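Before anything else, here's the structure in question.
Note that one protein chain is taken out, while the other chains of the complex remain in position.
The first chain written gets the first letter, and so on, giving A, B and C; residue counts start at 1 in each chain.
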Amino acid sequence: MSILIDENTRLIVQGITGREGTFHTEQMLAYGTKVVAGVTPGKGGQTVFGVPVFNTVKEAIEATDANASVIFVPAKYTAAGVYEAMDAGLKLILTIAEHVPVHDMMGVYHIAKKKGCRVIGPNSFGVISPGKAKSGFMAHKIFTKGSVGIMSRSATNCYETVFMMSNKGIGQSTCVGNGGDMIPGSTFVDLLPLFEADPETKAIVIIGEIGGSEEELAAEYIKEYVKKPVVALIAGKNAPKGRSMGHAGAIVSADGTGSAESKEKKLRDAGVHIADSTANIVEILEKIL
Amino acid sequence: MSILIDENTRLIVQGITGREGTFHTEQMLAYGTKVVAGVTPGKGGQTVFGVPVFNTVKEAIEATDANASVIFVPAKYTAAGVYEAMDAGLKLILTIAEHVPVHDMMGVYHIAKKKGCRVIGPNSFGVISPGKAKSGFMAHKIFTKGSVGIMSRSATNCYETVFMMSNKGIGQSTCVGNGGDMIPGSTFVDLLPLFEADPETKAIVIIGEIGGSEEELAAEYIKEYVKKPVVALIAGKNAPKGRSMGHAGAIVSADGTGSAESKEKKLRDAGVHIADSTANIVEILEKIL
Amino acid sequence: MDLMEYKAKELFDKYEIPTQKGIVIEDVSDLASKALNLTFPLVAKAQVQIGGRGKAGGIKFASNTDELLEVSKSILGMDIKGHIVKKLLIVEKAEVSKELYLSIMLDRLSKKPMIIFSSEGGVDIEEVARLTPEKVMKVSIDPLIGIKDYIIRYLISKSGLNNSLYEQMFDIVKKLYTLFCEYDCMLTEINPLVITAENKILALDGKVSIDDNALSRQPDILEFRDSLTEDELVLEARKFNFLYIPCEVDGNIAVMSNGSGMIMSCIDLISKQGMKVGVGFDLGGGATAERIAEAVRIVLSNKNIKALFITIFGGITRCDEVATGIKMAMEKHEEDKLLVVRVEGTNKEKGLEIINSIKGQIISVDNIREGVSVLAARRELK
Partner (left out) sequence: MDLMEYKAKELFDKYEIPTQKGIVIEDVSDLASKALNLTFPLVAKAQVQIGGRGKAGGIKFASNTDELLEVSKSILGMDIKGHIVKKLLIVEKAEVSKELYLSIMLDRLSKKPMIIFSSEGGVDIEEVARLTPEKVMKVSIDPLIGIKDYIIRYLISKSGLNNSLYEQMFDIVKKLYTLFCEYDCMLTEINPLVITAENKILALDGKVSIDDNALSRQPDILEFRDSLTEDELVLEARKFNFLYIPCEVDGNIAVMSNGSGMIMSCIDLISKQGMKVGVGFDLGGGATAERIAEAVRIVLSNKNIKALFITIFGGITRCDEVATGIKMAMEKHEEDKLLVVRVEGTNKEKGLEIINSIKGQIISVDNIREGVSVLAARRELK
């Protein structure tokens, strides 16, 4: 098993004829991913590394029975790309671009929930189920097949962790880049049930950050429903203060939500192992597996 | 039992200080309905027949724990009233006004489905569970407590039927005015499961009309899921042709959907008893009960 | 509210959906001044609220000024299925290389706007849809999301339309959708939408139907409606917010009620007895005695109506009010027409008392079937 994607995933690449889209289509094909179609408006009829290109997602699905899409278009067209994929009936949509306006994502988020679509990202490296398929731009060589499921708000911290894990012989079932944006399509809580249900996943790693309340909500969920061991890292304890959200920000997070302390405390209370660095995640995994 | 409303319903009247709102609040109270609050912007603090008036639905709910609303405001404010009630958390909303613009209802319909709210109407007489509660403007004296559940697109045909039923000693569990508009908040299919599950309801009456595909969809549902006897009347066989929907209308209903013939055939195939007049409904009920 | 072609095209102009250059005249004397800037050959099209004008001779061509005068004279004032032609649309004839079909309608099933597009349009579109349904594309729009570019891109891409027409076509679909939403439309239809010899896309004919319930926020359409030459009694009824529904042309019975459902049921029963209903009359809810009196007066002023069947079940409407209204009308009305009255509901006894006090041919019945029987017994109504 694995979650979200595997050898049966039939992937569309939106923006396939762009620089990044083309490069990573080649990479994904080389990894064995079934990239069955590409979409670029006005380029229908072309092919990219043998993959047929269509003008719209709907045509791509009609012709190829695709069931997921990864979107490599620039930030300002990302929301439109997600709407198109959702409306064409896809239930798994991965968005890569960074700098997507947050008001765009606000609309996408609520429509996706309404339609029951799973959107991953934006600002995500994608998803990889090592040995089966990858969808995104991650340097796949560092990943190895195994039994640890990983979710990360940060691509770089995830790579770092995975690299060290693989060096120690600890493989991964699936790694998901949740993306570092303020409104991600899917949060830890959305994906925890999948990892908990996946027989191949024996332990779960959460790489979080300060800000927001995703880690706190994950802690609540874990306490109630997750039996598998979970290891978490909260990055940013010493990060410079970000944007000031005025009195409003202070009023809304008056309970300390969003701080590393709040997140670590809630996670620890839920029985989660807290790591203080990416290297420490691997040390803990070595102990508990 | 009964469906939708009963002696435990805590009702809000939106537009309570208007002419119709006030008149029917008195009627509903007299019938025993628990009208716990009224809403009219700017009239908060007043009372109508002892019922406290609030400026907003949310305040009314906070103060009275109301769980349903009936909207007596004019057509052009109806959509706004439904949005307010939905957003305040109510799951049952009855709309009375006729002539609500259909584009308004299109928005309401899809938001209601998204939020899981049940909207009845517009252009509905409301809902009555005889002997328990009524919410709307129906002449309640003709209704009697019993075991037939009724849904009707037409108020007048429903009254007619109920009047004759009561005269013959056949009472009703609940009567629902679905409303005669092009986009009703709830259709026959939405309510059939409730009647089928209600132990008090022994038979179901559907009073339909030409146009649309509600009766056809109801037939499909009945065939699959409804074990109780169903009697249906389709009014309008000889009605003058309505608005022309151009070639588009012909293309969309090329299969005959919408005609009385199509509806009666589908319903008959589903084992439904077809009545040719309101009086005939009662004759059939006398036979099958 | 169905708009005439010229009015639909005014809306197209407003939304910059391309149409042929044209003018509207009401009298041939307007031709001299208005037709100056048009280039022959021209097409003259009768503007009536009914279909089938082509076959009836309501569309004619003119290749010069003399011909134009002649065809204009022949069409203006023409009777097309009972509709007198008061307005004539004269447009430049387009050189058509291909006919397309485009419409947006409010789809009752999905409760969403639906765009229908085919690269094989024209009068045979329904035939195309029947025989080769894959050539007629239907796409629903989620009103919470609205129209997005990819939807239009899909329609055009899938239709196989030549790529050189992409921008024009995209633009027309987007604008037609905006019109559909902003004008509370039930339907906007362009058939044929044509590609001209110069590779331009033009709306050659147009049909726009607007939600009657939304007219209060569509002031220009409301004005258009009121300017129409319609049945005087329809207009008279509308003044009081009644709905006067002309039914069969040779019908001699009128059915008045407080809801369309009951009216439909009565028409069904009366028709079954071999009689014909000429007028349906919907009072709506909450009528006062004064309003009922006006309603009865309006219906009885139709000379073809020999009998009026009033059936009222009081919900918002109260029976005594209805009876008082009937009495008020009957006391003023001179002709002795048959009234069959059935009232039920709130304050019924009071209502019956009043009805019994009315002089003339008035019969009170207890239910609809009885009322229909009374009508059926009268030989003059068959």
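In the analysis below, a contact is a pair of C-beta atoms (placed from the backbone, for glycine too) under 8 Å apart; a residue touches a chain by one contact, two chains touch by 3 or more.
Quick caveat, the model's predicted, so the values are computed rather than measured.
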{"item": "Touch partners, limited to displayed chains, of the chain removed from view", "value": "A, B"}
{"item": "Sole contact to the chain not displayed, among A:Lys237, A:Arg268 or A:Lys287", "value": "A:Lys237"}
{"item": "Hidden partner chain, residues of subunit B it touches", "value": "41-42, 44, 54-59, 80, 83-84, 87, 111, 114"}
{"item": "Interface with the undisplayed chain - residues on subunit A", "value": "20, 75-76, 98-103, 106-107, 109-111, 114, 125, 137-139, 141-142, 152-160, 163-164, 180, 182-183, 207, 209-213, 233, 235-240, 243-252, 254, 257-258, 276-279"}
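The criterion applied here is as follows: only the chains that are shown with their structure count from here on.
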{"item": "Topology of the chain contact graph, where touching chains are joined (line, ring, star, complete, other)", "value": "line"}
{"item": "Innermost chain, where centres are averages of C-alpha coordinates", "value": "B"}
{"item": "Intercentroid distance (Cα basis), subunit B paired with subunit A, Å", "value": "45"}
{"item": "For subunit A, residues that touch 2 or more chains besides their own", "value": "114"}
{"item": "Where subunit C touches two or more other chains at once, by residue number", "value": "142, 144"}
